[in-house]
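The structure appears below as structure tokens.
Here the complex is missing one protein chain, while the rest keep their positions.
Order of writing sets the chain letters: A and B. Residues in each chain are counted from 1.
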Amino acid sequence: MKSPAALPFKPCTVSWAALLVLTTISFELGSDASGRMLMAAVLALTLIKGQLVVSHFMGLHRVRLEWRIAMAAYLAAVGGVIALAYSIS
Amino acid sequence: MNAEASVIRTQPLPGDFAIWIFIFAELTVFGVLFAAYAFARSAHVDLFNAAQLGLNRVYGLANTLLLVTSSYFVARATLSIKAGRSTACGHWLAGALGLGACFLAVKLAEFHQDFAQGISLSANLFDMFYLSLTFFHFMHVVMGMVILAVVARKAYAGRYSAADHTGVETGASYWHMVDLVWIILFALVYVIH
Partner (left out) sequence: MKYQSQAVAKPYFIAALALFVGQIVFGLIAGLQYLDGTFLFPELPFDVAHMSHTNLLIVWLLMAFMGAAYFIVPEEAQTELYSPKLALVTFWVFLTAGALTIAAYLFVPYAHLAAITGNAALPTMGRGYLEQPLPTKIGIVLVALSLLFNVTMTLIKGRKTSINLILVGSLWGLALLFLPAFYFPQDTVKASFGWWWIVHGWVEGDWELILGALLGFILIKMTGVDREIVEKWLYIIVAMTLVSGLIGIGHHYYYTGAPSYWIWLGSIFSALEPLPFILLIAFSFKMLLARRREHPNKAAMLWALGTPIMAFLGAGLWGFMITLAPAQYYMHGTNFTAAHGHLAFFGAYAMVSLAIISYAMPLLRGRIANSAAAQRWEIAGFWIMVLSMLGIALALTGAGIVTVVLQRAADDPMPFMQVQDKERVFFWLRELAGVGFFVGLLVYLRSFFVSGEYEYAGEMKRALAT
């Protein structure tokens, strides 16, 4: 993890830009006709967005392992349950 | 800033630990709601797909961009106070509050349009979930804004410093949770079909 001074932008700024981009992409992907792959992509992008918020907004990238695992597990669990429910529809 | 390199990955959760218990509890509740939505949908796929078309997805997109940006402002506020700049911290928080207020306004306008269209808790199962989830989230945005307002006032009054700003991190963590929940909610309810 490079120290902030080495990057032209703060990590949280980079994350913010990424979130804006990923949100727009998800929105576009979801606008068109449906398709399992597209929806899976939207879900995956959502989990990535969530992880960005957790790591760089909440600041958990600096925090002890067990908390990072807990939050990652939460995202995985929610994503997994959603994926499961959609797969049986 | 290089001090950060030496404490990588060993710090405790930011802010007061009690708020994190609350955050985990809230995430659990929303997680259960999301799961309920997804499984309810699996039994009524056509209904959900059809009713979902009644949503104005542009409102949802706007709200996501607003909330993500306000979360970014809060992250910047935390960085400011870590550098000891409490007025700057106050400004970033004020900005976040402004965006939060915009979120609420957009959401209210959306609700207004929804009700005019006949969307209600009793209309159908999708509408019930959509209204419950977004209203429940709305209330959390309000609560988050109350917390941020209290923190912002204290920041402007110079009550936080680089050495002592637990309150800022506590309030910030709660707000980020509200943002995180919305990110999932938006994708689940507005987008994925």
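Simple rule for what comes next: contacts are C-beta pairs under 8 Å (C-beta built on N, C-alpha and C of every residue); 3 or more make two chains touch, one makes a residue touch a chain.
All figures in this text were calculated on a predicted structure; none of them were measured in a lab.
Chemist: Which displayed chains does the hidden chain touch?
Modeler: When the full complex is considered, the omitted chain touches B.
Chemist: I'm checking contacts with the chain that's been left out. Which of B:Leu33, B:Cys89, B:Ile119 or B:Ala155 qualifies?
Modeler: The missing chain is touched by B:Leu33.
Chemist: For subunit B, enumerate the residues touching the unshown chain of the complex.
Modeler: On the side of subunit B, residues 17-18, 21-22, 25-26, 28-29, 32-33, 36, 40, 121-122, 125, 128-129, 132 touch the unshown chain.
Basically, only the chains that are shown with their structure count from here on.
Chemist: Could you state the distance in Å from the CA-based centre of subunit A to that of subunit B?
Modeler: The answer is 15 Å.
Chemist: If we count contacts the way the header does, which residues on subunit A are in touch with subunit B in the complex?
Modeler: 1, 3-5, 10, 12-13, 15-16, 19-20, 23-24, 26-27, 29-31, 34, 39, 42-43, 45-46, 49-50, 53-54, 56-65, 67, 70, 74, 77-78, 81-82, 84-86, 88-89
Chemist: Where on subunit B is subunit A touching in the complex?
Modeler: Residue positions touching the partner: 1-2, 4-5, 7-14, 24, 27, 31, 34-35, 38-39, 41-42, 45, 49, 57, 61, 64-65, 68-69, 71-72, 74-76, 78-79, 169, 172-173, 176-177, 179-180, 183-184, 186-188, 190-193.
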